[in-house]
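Mind having a look at this structure? Questions to follow.
The complex appears here minus one protein chain, its other protein chains still in place.
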Amino acid sequence: MKYILSFVLNGQPVDVLAEPTDTLLDVLREKLRVMSPKRGCDEGDCGACTVLLNGEPVRSCLTLALSVAGQEVMTVEGLSKNGKLHPLQRAFHEHYAAQCGFCTPGMILAAKALLDKNPHPTREEIVEAISGNLCRCGTYQEVLEAVQAVARGEYAEVKE
Amino acid sequence: MKKRGIGISCNTHPAGLKGGGDPSQALIRVKLDGTLDLVIGAVDIGQGCKTILRQIAAEELSVPLEAITLSNFDTDIGLMCTGTFASRVTFIDGNAVIRAARDLKDKIKRFVGSQLGVEPEQLEMADNRVFVRDNPEKGMSMAAIGAAANWGGAILVGTGAFTPGAGQDFDPETGKMTAIASLAFGACVAEVEVDTETGVVDVLKLVQVYEIGRAINPLLCKGQINGGSMMGISFALTENLFPYYPAVDFAPETFSDYILTTAADMPKEMIYDIVEVPHPNGPYGAKGFSEMTASAAPPAILSAIHDAIGVWITDYPATPEVILRALEAKSTS
Amino acid sequence: MTEYVGKPIPRYDGIGHVTGRTTFVDDIHLPGMLYIKVLLSPVHKGIIRHLDVSAAERMPGVAGVITAKDVPGKNAYGLIPDQPVFTPEHIRYKGERIAAVAAVDEDTAMEALEKIKLEIEEQTPVFDPFEAMQPDAPLVRPEGNVWVFNSGTTRKIRLGDVEEGFKQADYIIEGTYTNSTNDHAPMEPQVSVAYIDETDRLAIHTVSQDLYFHLGMLSAIFNLPMNKIRYIGGTVGGGFGAKNDIHCDHVAGLMALKIRKPVKYRLTRHEEMLYTTKRGPWTFEFKDGVKKDGRIVARKVRTIHDTGAYSGMGPYVVDKNAILVAGPFAIPNIWIDGICVYTNKPPASSMRGFGIINGTSAEQLQMNRIAEAIGMDPWEIRFINAWRDGDIGATQFTVVAAGLIEAMKRAAELAGVELPERLKAMSSRGR
Partner (left out) sequence: MGECIYFAPTEIGEAVRLLAEYREKVTVVAGGTDLLPKINYYQLKPEVLLHIGRLGLDYIKEADGKLVIGAATPTSKLASNPLVAERASALAEAARQSGSAAIRTTATIGGNLANASPAADLATPLLILDAELLLTSTRGNRKVAINDFFVGPGKTVLEPDELLIEVSLPHQKGKSVFLKLGRRKAMTLSVVNVAVRLEMEGAQCKDARIALGAMAPVPLRCTRAESLIKGQVLDKSLIDRCAAEAVAESSPIDDQRATSWYRKKAGTVLVARALARAADMEG
């Protein structure tokens, strides 16, 4: 049976038809064609599908689509404003924190969730925040350095 | 009890297929406004060939990096490349790009020579323009060259191919097979802490140095070194598709049970450096090296475990169980 | 001076990666695209006695079913092309492909798979390479369980006279080492999208690491000239060697050719982990002859590689391993026998540093055990034996631009190890 699901995606209200067994990842990728959350394992173990739900990181592959009704979902598509990259995006790019790029959107959102709550995290706090996102290229050191650079204020938000 | 130990290792790695026979090609053409399209066949699997092959082309042609577009996307247009494997793309495709750039440079000089009425040998290419060596004022910008050539019915395309040699067979009796494209080298020092009661190993520090001929892009090389070592750590300590090998029981099918490293498994100290002994056949002296960054850490880690607890673990991965069993065998012997 | 070479320039495609705009193959959706699921062998070894896909074909939502009968060209691929796209009869590992279904969605395709009637006569598999090498072992391959090189059942490397070397040695040190089976585990699973394009050609979006390598194999499978296949790739979400072998493109291409509609075939993580090519396990048996001064004068290595049910790149990996398993050291007498054995497991193939990482992992432990056995510092034994320019490797290649000593000196410095002056004075430029 299909249900109308309404939620807020990257600041915009959306309505979409969804089955009860559809995951948020299914709805984002297969129905809304929001492609930054990646399908890596379908069971919450890799982190490539991480999105923010009301500002908190969640696995979109483990989130029932219908359960996000009325809530706010953010993907990497919602990060850059008017073409201006988010500080984390610039820092990831300049620190070579993305190799193949498949884990990158999830990794950036995991880092964003941390910095939004804790703008000046310790090394351990950063490692803890990103340790749920597997990267087989092994970019962890570069991701750490990128997040540290943002936390130090080296990538101030570009004012419009 | 927790015990610490240090271990070392070193390694070497060849670029390309074992006996040659793995060519690559490159093509560069001049667009109407003097910008350039670089067409290759190599696939970017994350290692960054799209980046460094542009760097090489820009360097050879003395044009801004931004002037070069790269495409590698299909077999209608993309050129032949044996593949992105065996640490071969920097060495082999890099050489193909150099040859394509030099070919294009020759053609551009011939074209400009005919336009300016000078011999191509008198021309120099620098700063995104071509000019007469003894009279630098006289010359053409790349934009002017692109317009003149393309609107003038000419086409400026440079092509290049490189092979480290034809594929060689092993001599059946001695295994003689003298071809080898380049050899990069590495050295690694690992420091670990072993919990002697649970067998859990904590890699505290990795020092890694790679001699890679020339780092075309040190940022990307750093990524390979740090990234490869994360794969090396799990090769050494956790990864095993058949935990009861040779039996196939309990083969893991998830990332909960096939254990890769996470950020938390990264040593607190990740120290690296690059040493350069240029290879005579490498592009700017570069050798291929990316794969070997995963192979230096594992024996260093297992040797550090030996240093810590006095037993040699000879079976990878050195899981906590393997370590406890080795400790037990030692105490009963 | 160089302007760009040697500079830390960020990735050309980095902005695409950090914005999520980079298009990976699973990000491609085409109008009317169908989804493929594949019936995989539930047993490790057996013979297909009966296969009936008619009920699946008739199911609503199913666009087509293909089996070995639907392969117009050669039903075999690989560096050594011995693995069928769909097995017509013999099952050699659990997970081998038997039939594929294309349906409106993956759920329907899964239901259709359940309707396929399959009877298999199960046979006794062999998993242990040492057991597989025995004369009475169950046969994984009709031609025998051990790969035959041009030198016979072992890849032979012979440099100098190893037995003579052992006689000169003051110490003989032996060691056996093993590695496990590894999964490449790229974050991007295997996936393929195929369709008939506007020029009536077969187009395939691929995760291949080697477009031209695979194009040749696909051309043979489809029985199409290369220009009738448009093979589109170039951006891969991690390879590590997993994408040096075809896992989806042949199935997707065959289906698109048959039903002439766009199809997507992607592996689940479970399928990827259990049934794709692997880094196969190894056993290394080392015997080294060493002088009191630390010089290694003889090195004998027997290597046994478990390549699974098909050759994949197994024999190639054994060859490559044999070239460098003696390590980056000037050893005058080397004897290597490399063996490649079939077992009823997923085919082993290439993975990052194929053959080399396995060899290094064993050889470097052996080096440290030698150092311990003869009471020498592990740095020193490496410095003494390290290749210099002009040294000869196991297969008689000449070492050019050696840099091991330079790398070791810098590593020692960074690790805070004070090397003795005589080691610091050494260089790869000469002995």
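Think of it as A, B and C in the order they're written, each chain with its own count starting at 1.
The rule we apply is simple: a contact is a pair of C-beta atoms (placed from the backbone, for glycine too) under 8 Å apart; a residue touches a chain by one contact, two chains touch by 3 or more.
In this text the structure is predicted, and so the values were computed from the model without any measurement.
Partners of the chain left out, restricted to shown chains and counted across the full complex, are A, B, C. Only one of C:74, C:201 or C:270 touches the chain withheld from this view, namely C:270.
Of the listed residues B:28, B:43 or B:263, the one in contact with the hidden chain in the full complex is B:263. Taking the whole complex into account, subunit B touches the unshown chain at residues 197-200, 202, 238, 243-244, 250-252, 256-257, 259, 261-265, 319-321, 324. The chain not displayed touches subunit C at residues 107, 110, 268, 270. Against the chain not displayed here, subunit A makes contact via residues 1, 3, 19-21, 23, 42-45, 47, 50, 53, 56-59, 61-64, 66-67, 69, 110, 113-114, 127-129, 131-133.
By our rule, only the chains that are shown with their structure count from here on.
Taken together, the touching pairs cover every possible pairing of the chains. The interface holding more C-beta pairs in contact, when B-C is weighed against A-B, is B-C.
Remark: subunit A and subunit B have CA centroids separated by 29 Å (rounded to whole angstrom).
Annotation for subunit A: residues 41, 43, 45-46, 96, 99-101, 134-137 touch two or more other chains. For subunit B, residues touching at least two other chains, in rising order: 45-46, 48, 219-220, 228, 231, 254-255, 260.
By the touch criterion given at the top, residues 6-14, 18, 41, 43-46, 48, 50-51, 54-56, 58-59, 62, 65, 70-76, 78, 80-87, 169-170, 172-180, 182-189, 207-211, 213-220, 228, 231, 235-236, 239-242, 245-248, 251-255, 258, 260, 271, 273, 275-280, 282, 284-285, 287, 291-292, 294-296, 298-300, 302-303, 306, 312, 314-317 of subunit B touch subunit C in their complex.
Those residues of subunit C that touch subunit A in the complex are listed here as 10-11, 13-20, 22-24, 26-27, 29, 184-189, 236-240, 266, 268-269.
Here subunit B touches subunit A in the complex through residues 45-48, 219-220, 222-223, 226-231, 254-256, 260-264, 266, 268, 270, going by the rule given at the top.
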